[in-house]
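One protein chain is absent from this view; the other protein chains keep their places.
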Amino acid sequence: MRLAIDPPLDPAAYSFRHRLRARFAETDAMGVVHHSVYALYCEQARVEWMRHLGHDYQALRDEGVDFAVVELFTQFRGPVRFDDEVVVHVGLGRPSRATFQVGYLLTVDDRTCATAVTVHGCVRSDGRATRMPQWLHEVSSRRPLPLR
Amino acid sequence: MRLAIDPPLDPAAYSFRHRLRARFAETDAMGVVHHSVYALYCEQARVEWMRHLGHDYQALRDEGVDFAVVELFTQFRGPVRFDDEVVVHVGLGRPSRATFQVGYLLTVDDRTCATAVTVHGCVRSDGRATRMPQWLHEVSSRRPLPLR
Amino acid sequence: MRLAIDPPLDPAAYSFRHRLRARFAETDAMGVVHHSVYALYCEQARVEWMRHLGHDYQALRDEGVDFAVVELFTQFRGPVRFDDEVVVHVGLGRPSRATFQVGYLLTVDDRTCATAVTVHGCVRSDGRATRMPQWLHEVSSRRPLPLR
Partner (left out) sequence: MRLAIDPPLDPAAYSFRHRLRARFAETDAMGVVHHSVYALYCEQARVEWMRHLGHDYQALRDEGVDFAVVELFTQFRGPVRFDDEVVVHVGLGRPSRATFQVGYLLTVDDRTCATAVTVHGCVRSDGRATRMPQWLHEVSSRRPLPLR
């Protein structure tokens, strides 16, 4: 288990936020957004966070590097409903040599809905591990998310 | 509009059937399977129909051919609910030179839930059109689905 | 087949546009957005169009009315790729007594990617048909999308 960071409940601990709307198709027969959808919200916010840092994910992929997800942990703390405006707060943990971790806090109207962590490895198109981009080290050294 | 076949409501008109279970994640806040999911059911049944005909879709893809969807038409005639056992009946229309059409009837306990048609083109990995496999002509010549 | 409107390729024919980003999770092994996802883009744009008209879809649902999808037709005219900014143009056809039709044009950088039509019935929570809201008649009388 590589999972190490503990995503804070305080939005101020995160360096980036992305806003999105819950789609009707994302709800289930319990009337709330299905738990599998939170991974899509985190991924969408992660891509926007990278763009904000000047690192377009598709440009990275065009260079032959992918950020494979090796672990995912989500704590569901309150429902997200259709048409809710979800704010996904994004922060980076301190990377190890082989992986980096991103933490997320999902809120609706300042209400906590979920926290999540994704652990990523850098891989080439053939699936083999490769070196992490230098900017990940720089970004994470500023104000990394706390450890568990 | 290439769409030409009219999928019959009689299951006997179809040459193949595939059985699947509606997943909970596929339902929406109306308590029924979301309309976008029917395209997944049709695709899954189409792949099983091809396997049944001895034409593994992945083997086809490994040879560099894809069956791109160029048109999709679905008529929603009754709800599919969580855990329903859906039977997807599959039949082929008479192909044109550039495209072929597949018709579907979706039933739950002999109740009609939907009919659908997908129109496909054969494309190579670079997206350019290519010749249709000979077996598609042979299969469709047997008992094609009726035209609209 | 209730499908009647023919969605124009000219963006100027539509009264509303909604902008969204293709998610990585929405792509498939062909490297493009999967065809089933276009229905989600149309639904999301339809909800934003209703909000723009002052008719919040959730408020409508809270009053016990749903806009069930009874038919869906999509023509796929060009690929959408990961991270593409998709513009969904939305217009309304002239409603019949029991249904109304919405037309869509999807573009990326002014390139046509798809056109689509959804046919809707108004239903109550028990699934029975109900009268269409008056505003739908008013909106459609202005500049309805052309018939097929």
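The chains carry the letters A, B and C, assigned in the order they are written, with residues numbered from 1 in each.
The working rule: contacts are C-beta pairs under 8 Å (C-beta built on N, C-alpha and C of every residue); 3 or more make two chains touch, one makes a residue touch a chain.
Remember, it's a predicted structure, so these values are computed and weren't measured experimentally.
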One chain isn't displayed here. Which of the visible ones does it touch? A, B, C
With respect to the chain omitted from the figure, which of C:Gly31, C:Gly64 or C:Gly78 is a touching residue? C:Gly31
Residues on chain C facing the left-out chain by the touch rule are 24-25, 27-29, 31-32, 34, 36, 81-82
Just the residue numbers, please: which parts of chain A touch the chain that's not shown? 1, 3, 29-30, 35-37, 39-40, 43, 61, 66, 68-76, 79, 127, 148
Can you list where chain B touches the absent chain? 21, 23-25, 39-40, 43-44, 47, 56-58, 61, 81-83
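Please note the rule applied: only the chains that are shown with their structure count from here on.
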So which chain is the furthest away from chain B, centre to centre on CA atoms? A
Measuring from CA centroids, which chain ends up nearest the centre of the complete protein set? C
Most extensive contact between chains (C-beta pair count): B-C
What whole-Å value do you get for the distance between chain A and chain C if each is reduced to the mean of its CA atoms? 30
Chain centres from averaged Cα atoms put chain A and chain B apart, in whole Å, by 36
Can you check how far apart chain B and chain C are, centre to centre, with Cα atoms defining each centre and the answer in Å? 23
Which chain A residues touch at least two other chains? 24-25, 82
